[in-house]
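Note that this complex is displayed minus one protein chain, with the remaining chains in position.
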Amino acid sequence: MTSRRLGNWLGLAYALTVFAFIFLPVAVLVLYSFQGGRLPVPPFDGPSLKWYGQIFADRKLMSALANSLGVAAISSAVACVLGFLAALGLARQRIPGAALMRSVIIAPLTVSYLIIGLGLLASLNASGFRPSLLSVGIGHAVINTPLCFAIIYSQTGAHQINFERAARDLGATELRVLWHVSAPVLAPAILASYFLSVTFSWDEFIIAFLLSRFEVTLPVEIWSLLRSGLNPKTNAIGSIVFLSSVLLVFALELLVFRKRGNP
Amino acid sequence: MELRKAGIFFAAVSMTATAAAEATESLNALVWCDHTDPALIEPFEREHDVRVNLKEYEGTGTALAIVDQSRPGDWDVFVIDGVDVPRAVDAGLLAPLPADELPTENLFPELVMPENHTRDGVTYAISEKFGYNTISYNRDNVDPADMTDMSVIWGDKYSGRIAVYDYYLPIIGMVALGLGINTAEISASDLPAIRDKLFEMKDNSKQVGEVVSSQTAIATGEVDVLVGGGEWVTAGLTTELPELDWVVPEQGGVRWSQSIGVFAESEKKELALEFVKYILSPEGQARLATSSCYWAMPANMAAAEHLSDAQRAALRWNSQPDYLARSQLYPAPDIELDAMMQDVWTEFLQR
Amino acid sequence: MTAELSIVDVGRDFGGQAVLRDVTLKVAAGSYAVLLGPSGCGKTTLLLILGGFLDPTRGRVLIGGRDVTGMAPARRPTTTVFQDYALFPHMSILENVGFGQRMRGLSRRERDAKSLEFLDLVGLAGSERKKPHELSGGQRQRVALARALAVNPDVLLLDEPLGALDLNLRRLMQDELKSIQRRIGTTFVHVTHDQEEAMAIADEIIVMDKGTVMDSGHPDKVYLRPRNQFTAAFMGEANFLNGRMTETGSRVQVETEFGSLELPSEAFIGGDREAEVQLFFRPESIRLGMAPAGALALGDAIVEDSAFLGTHRRCLFRLNDSESTLIKAWFRQGESVSAGQSLPIWIGIDSILCY
Partner (left out) sequence: MSGGAWTRERILALGFVLPALAWTLVFFVAPFGFMVAMSLWRRAGAELVRDWSLVNYLGFLARPHFVEGLLNSIEIAAIVTAASVALAYPLAWFIAARVPAGWQRIALALAIVPFWTSYVVRSYAWTLVLSNKGVVNEWLTSAGLISEPLQLSSTRFATVTGFVHFFVMLSTLTIFANLKQLSPNYARAAADLGAGGFQTFRLVVLPLTLPGIMVGGFLSFALCLGDYITPQILGGNNELVLPQIIMLQLGRRADFPMASALSIILMLTVTLAYLACARWLKLERA
């Protein structure tokens, strides 16, 4: 029994060490966002809120924030709708070539973002379209559609088909089946995939970097902030992104998943 | 239920996003990062009620790549290294400027550079800011006397305490000066020797980085010597880090200068010209000289009256005649030599 | 290779809720005991405590007189056949069965020989090279059994081992389990919620509900003379009638709505003699026709439903005098009773128990 107890203590010590490693950069980031001086390195001479004041006064940063939210919300909605419909179609019926279609839809998931971005940039140039937030949104929808599809598809099954058959049997039109039966039944998967894809889009850098120009998303703006001076302002915006993401995740957890009692 | 909530959230977010992108007249400028300082841009935006869209880049190759990927009419204003103006003129990128509306006579004489800025009597660009790529160092940690000899950058005396600015043209220029080659005369046959010295330098350096990571490295004590540094690194930091210094070595220094021009394909040439005039005005010059990304000398001498004594001291205003006399311009290779230099540089990074 | 098992005042709480309370029982060495009860009655918790996978909050567990409370599963003289079999999917059948031997440091040759012996015992000789997913449910069950037996435990614990099998296979395995147990003599403790399975294999049935032992004993005792109404109802179909008891000297008289009857004292289980009682009798003790003297005549009853169930005919009677009471009755196959008939029925005194 004592060796087991010793094992537990060692396990706990190990877990705490890894947690410390995981939290170290975040803690340093947040601490030095309150730095008083111009450089976010020891010694700490804060606390000061001036860098937070500066980011809220920074027009470019704030519009990048709005752009990020917009691109994330809209591209994820597109990805979600495409993924949902495809999942439904492939779950409902055995269509000839279904396996091939599945692989095509899933394919972007297996390719690095850099390559997806590069391919889109090259084709965009060749076809004469200007890079813009629209192209960033398209890029993000490309990477998130397979994600949404995979999540929603994994939740469809025989019961899904039966619900839909029952609804049609009771006289519902296709559109009503979709709206009143299929979507609500899959709502947890749809929501989960939507928010996951919002997170991915929100945090994505390389595609946004390659496919944007003046209107940029937050990660790209942070990147250029980084290139224009080591400065606690970067810490402040990073801390705010961190805090708001964590709040969003916890709110979701409470609102959506806890209520459903999912594990 | 949740779907409906998500729908409301989605609608709210989309509306916020569209509201943020309100439409006004805009001017698109391709610039180095010093032009992105709101303190420089906002007075112009207010006065002309326009929005200036800025895309920053580092290095002419990058800028040309961006132009290459754009469509005609996308760009209005171009800020480009002075030595690369002929390349841009060759490529037909720049529009003629009305020389009589520009304060050419107020510029430091060395910055007029008619061989670069004019062709067949037509002016295509004008210098706006200049400085030096030499050696920055931390006076407390190195012997300032060592810094006056260019060979210190590839020597091993300060091994592991050297950072190199990641832009191939000035650094190759510095190495060439150290080897006694004039920057304007670098040819493919000089490259092997330059390459060897670059590699020696790499072996003794701690990192190679862009503007910011270079500034950061020397400001935080990560390194004590910055190859390619100059007033653009130290001037903005003089009050906080007075121990940072820079020097033009005996062999001379590399001078960089930025020029500004209007794109030939621009559909807003008048507004673009207004922007050029604003940047060249004494107030604009003072703001540009002390902008947040990096400080450096304004090309227009009239900016002096808008700079404080401390700012002029940080920029070493009074030493300029000496520095100008002892410095050479960036190398300006043709396309083939440029490709070779970039290859050497990639090799240098990979080492 | 067998030992007596005794459980003394064992209790277990989960989050402040008592899942087991004061369970005390003994299982004789070499007997086949079945823990029987509805789901959530605590039988699986008790089995986990016996196996050492869960420590009891209170009380002790003794095997062969030795206190094993708090002893790690590996060191106990018990092994468990898990409900999901827990066969290691990445190992062959032979490796699975030999796992315990391997842990005991036996050489490969020794343990292979022993494993083959046990595979033979469960009738799986020849499948030793296969992997678990290549076997049927029944075969996996046998492998799990062989694996648990191969380390020669004193007590074998089986957690709903036949739950995943279909009816015919279950019957077959019941017989086999029993015959294997007879052959090797190890004490078996088997958990199930199926009372037919329990009666088919047990030497002793322990009926549990809500964390306590409700009844225990040989199957016929538990079936025929259940200690309480719960056991009576759980062990098979049961009829209950309200009655009122009057006691005059040594004679005990019970009044029902069908008249009064005199019951022998053995009919009173537990000895409680309360004024309000419940008369209990099994459906197979109902007889058709006129009641003989001393028997309880239920009068003419209307046949609400009559179904042929193969082994017997099951009928539902509505008693004339009572609108609500339905009596379940089983008759021989040949008895012709059809819905709508009105027939007199009665029960012999010795078939009635009183609670």
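Chains here go by letter, A, B and C, matching the order in which they are written, and residues are numbered from 1 within each.
Criterion: contacts are C-beta pairs under 8 Å (C-beta built on N, C-alpha and C of every residue); 3 or more make two chains touch, one makes a residue touch a chain.
Remember, predicted model here, so these are calculated numbers, not experimental data.
Participant: If the full complex is used, which shown chains touch the chain that is missing here?
Facilitator: So, taking every chain into account, the missing one touches A, B, C.
Participant: Identify the residue among A:107, A:166 or A:251 that touches the chain left out of the display.
Facilitator: Per the contact definition at the top, the residue touching the missing chain is A:107.
Participant: Would you indicate which residue among B:26, B:151, B:292 or B:342 is in contact with the undisplayed chain?
Facilitator: In the full complex, the listed residue that touches the missing chain is B:342.
Participant: Which of B:64, B:83, B:211 or B:276 sits in contact with the chain that's absent?
Facilitator: B:64
Participant: Touching the missing chain, which residues of chain B?
Facilitator: Against the missing chain, chain B presents residues 59, 61-62, 64-66, 68-69, 91, 160, 166, 206-209, 213, 216-217, 220-222, 335-336, 339, 342-343, 346-347, 349-351.
Participant: Identify the residues of chain C touching the omitted chain, counting contacts across the whole complex.
Facilitator: Interface with the chain not displayed, on the chain C side: 51-53, 72-74, 78-80, 82-84, 86, 88-90, 99-100, 103-104, 147-148, 151.
Participant: Considering the whole complex, not just the chains shown, which residues of chain A touch the missing one?
Facilitator: Residues of chain A in touch with the missing chain: 4, 7-8, 11-12, 14-15, 18-19, 21-26, 28-29, 32, 40-42, 81-83, 85-86, 88-90, 92-96, 101, 104-105, 107-108, 110-116, 118-120, 122-123, 125-126, 138-139, 141-142, 145-146, 149, 174, 199, 203-206, 210, 218-219, 222-223, 226, 234-235, 237-238, 241-242, 245-246, 249, 253, 263.
Everything below uses one rule, namely that only the chains that are shown with their structure count from here on.
Participant: Ranking chain pairs by how many C-beta pairs touch, which one is first?
Facilitator: By number of C-beta pairs in contact, the leading chain pair is A-B.
Participant: Could you work out how far the Cα centre of chain A sits from that of chain B, in whole Å?
Facilitator: So the centroids are 36 Å from each other.
Participant: For chain A and chain C, what's the span in angstrom between their mean Cα positions?
Facilitator: Inter-chain centre distance comes to 54 Å.
Participant: Can you list the residues of chain A that touch 2 or more other chains?
Facilitator: none
Participant: Tell me, which residues of chain C touch at least two other chains?
Facilitator: Residue numbers touching two or more other chains: none in chain C.
Participant: Once bound in the complex, which stretches of chain B touch chain A?
Facilitator: Contacts found on chain B: 2-3, 5-6, 9-10, 13-14, 16-18, 20-21, 26, 28, 33, 36, 38, 53-56, 58, 69-71, 74, 210-213, 215-216, 219-220, 240, 292-293.
Participant: Could you list, by residue number, the parts of chain A that touch chain B in their complex?
Facilitator: Listed in rising order, the residues are 37-39, 41, 58-60, 63, 66-67, 69-71, 73-74, 77, 121, 125, 128, 130-131, 183-184, 187-188, 190-191, 194, 213-215, 224, 226-230, 255-256.
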